[in-house]
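Pasting a structure here, questions to come.
Only one protein chain is missing from this complex, and each of the others stays in its spot.
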Amino acid sequence: MFSITVRDHVMIAHSFRGEVFGPAQRLHGATYVVDARFTRTELDADNIVVDIGLATTRLGEVLSGLNYRNLDDLPEFAGINTSTEFLAKHIADQLADRVHQGELGEGAKGLAGIEVTLQESHVAWAAYSRAL
Amino acid sequence: MFSITVRDHVMIAHSFRGEVFGPAQRLHGATYVVDARFTRTELDADNIVVDIGLATTRLGEVLSGLNYRNLDDLPEFAGINTSTEFLAKHIADQLADRVHQGELGEGAKGLAGIEVTLQESHVAWAAYSRAL
Amino acid sequence: MFSITVRDHVMIAHSFRGEVFGPAQRLHGATYVVDARFTRTELDADNIVVDIGLATTRLGEVLSGLNYRNLDDLPEFAGINTSTEFLAKHIADQLADRVHQGELGEGAKGLAGIEVTLQESHVAWAAYSRAL
Amino acid sequence: MFSITVRDHVMIAHSFRGEVFGPAQRLHGATYVVDARFTRTELDADNIVVDIGLATTRLGEVLSGLNYRNLDDLPEFAGINTSTEFLAKHIADQLADRVHQGELGEGAKGLAGIEVTLQESHVAWAAYSRAL
Amino acid sequence: MFSITVRDHVMIAHSFRGEVFGPAQRLHGATYVVDARFTRTELDADNIVVDIGLATTRLGEVLSGLNYRNLDDLPEFAGINTSTEFLAKHIADQLADRVHQGELGEGAKGLAGIEVTLQESHVAWAAYSRAL
Partner (left out) sequence: MFSITVRDHVMIAHSFRGEVFGPAQRLHGATYVVDARFTRTELDADNIVVDIGLATTRLGEVLSGLNYRNLDDLPEFAGINTSTEFLAKHIADQLADRVHQGELGEGAKGLAGIEVTLQESHVAWAAYSRAL
């Protein structure tokens, strides 16, 4: 199995509901360093997994919908705990949509899966992986 | 599949038996930077994999049994080469016990697996993964 | 010159005023990975720069005043752009106060300076250094 | 499942053919930080996955065939886009050959798989994994 | 003293002349992860060292003159060993020119110095610092 991974980041504010979150129930924020990993079983005709430039561009587009935002104010997240693991899935699903729409190039239709990892600090991170 | 990972570290002394270890047969030591990764297929009612605070606390408790110790002196490791990969399993198994005993919260009973990685230097690390 | 450095982190929300900040004028957030570096010209009687345990504890205390907060709501920052470089100075000054009050141990009175670095992402950080 | 990983690096020049590569069609270069990960289901008689010293030596030997080279000039890569993902497979396959030839020790014949990751920058990397 | 640092990278080919370089006399290449650090004694009216967006943009512009190039082919480097430390100075001087030309904003004229660090691998880096 082959993979390529590209990295970007996003800076957001949010709060959580539920006693399990302790002081993180207060409005606070995070930098998420975001790694998007694309897998496939065989390389394409150019000998690559996916166009790394397009992958970086599409990841940046997906993140721009979150960047410098208070996630508590976004209608799409109303009533949702925007945990690191939830956001990993949100970003992975948006990237998957773009793959299916051909926005990562025709060759990207041969991709097998996506994994998105969000590093929230030097001591904690979360990930979500899915098939394509 | 979702995962969250928390990081801590432990500083120990030990020695190895067997020619394969070369100079590491002498009493020496290591800092292990320890990553504990918890996986599950669906998020819980709080939209998380596991309470990251509890995960960090339990990892710290497991490591405290090793920290600032000469592992050669611990009865539980008598006659055992406490290699990095062996210690990864030791820590993973102790975390698994705590999951099964409910010490990572009731929700943690939905966890699918644990992976523990021990980084022994900037150029070498070992890991052990198991189901729960 | 000797130094020791300890690392911790803090997760906050805030917003900026001024066109130079572009989209960061919106309420957003950041994880700051915080490094506090203490310098001195000669080691103390224990052969150390400062008690690394105390240094870590005091850094944690200083950060707890900011952690999981919206800095826009804190009276001490009213009307202030809480930029990464400003926060580096804020934390360094609070640590300096604790040094002067003896909270890092009597030996710490021999410290020469403090530098605080805040990493706001994998591609940007800020620092402030001062004498003691 | 157990694993150990060792890290080394290699510095090469090359160029790519195909519009997808944009400016990387020009002769340029890269440092690849190379991680070789070896997996097995049970530890060997010494309580290890593989002799980490031998693993490091063999990885260094494989990389020495590429190091300080213009890959465009190597007959084995004639007409091939030496992408990061392609090189990950090249290195993994060469390590697999050495495992099968006993060059990582007799115990290494119990290895289950190899994964090779090449980090080409702080924001992009590629990997290839295979069974043994 | 305050500082902010921004990170980018560049991928180049080159060769060296001189026995001290050993196999690096051959045409090879490198990824340089480039950190540009800007210092000043007091923050500006916006409470910052310099506009981090402009700093990132200008660093990217300077690197674009090198990126995906064989440095041996660039007239400005004819007869010069483009060592990591030499390139650190080259980039720092180009950034200094841009500061003096007002391209990092009017406030940037209060900057005290620049340091540029080029990481060529996980085990080696070089830096150059200068006043402004």
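Lettered A, B, C, D and E in written order, each chain numbered from 1.
One rule holds for everything that comes next: contacts are C-beta pairs under 8 Å (C-beta built on N, C-alpha and C of every residue); 3 or more make two chains touch, one makes a residue touch a chain.
On a predicted model such as this, the values are computed, not experimentally measured, just so you know.
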| item | value |
| --- | --- |
| From E:Ala36, E:Leu59 or E:Ala88, residue that would touch the chain that is not displayed | E:Ala88 |
| Missing-chain contacts mapped onto chain E | 18, 20-22, 80-86, 88-89, 122-130 |
| Those residues of chain B which, in the complete complex, touch the missing chain | 7, 9, 11-14, 23-24, 26-33, 67-70, 120-123 |
| Residues in chain C touching the chain absent from view | 1-8, 43, 46-49, 51-53, 56, 105 |
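Following the convention adopted for this analysis, only the chains that are shown with their structure count from here on.
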| item | value |
| --- | --- |
| Interface with more contacting C-beta pairs, comparing B-D to A-C | A-C |
| Relative to chain E, chain with the most remote C-alpha centre | B |
| Equivalent-chain rotation between chain E and chain D, CA atoms, steps of 5 degrees | 180 |
| Rounded Å distance, chain B centre to chain C centre (Cα mean) | 31 |
| Intercentroid distance (Cα basis), chain D paired with chain C, Å | 41 |
| Chain A residues counted as touching two or more neighbouring chains | 7, 122-123 |
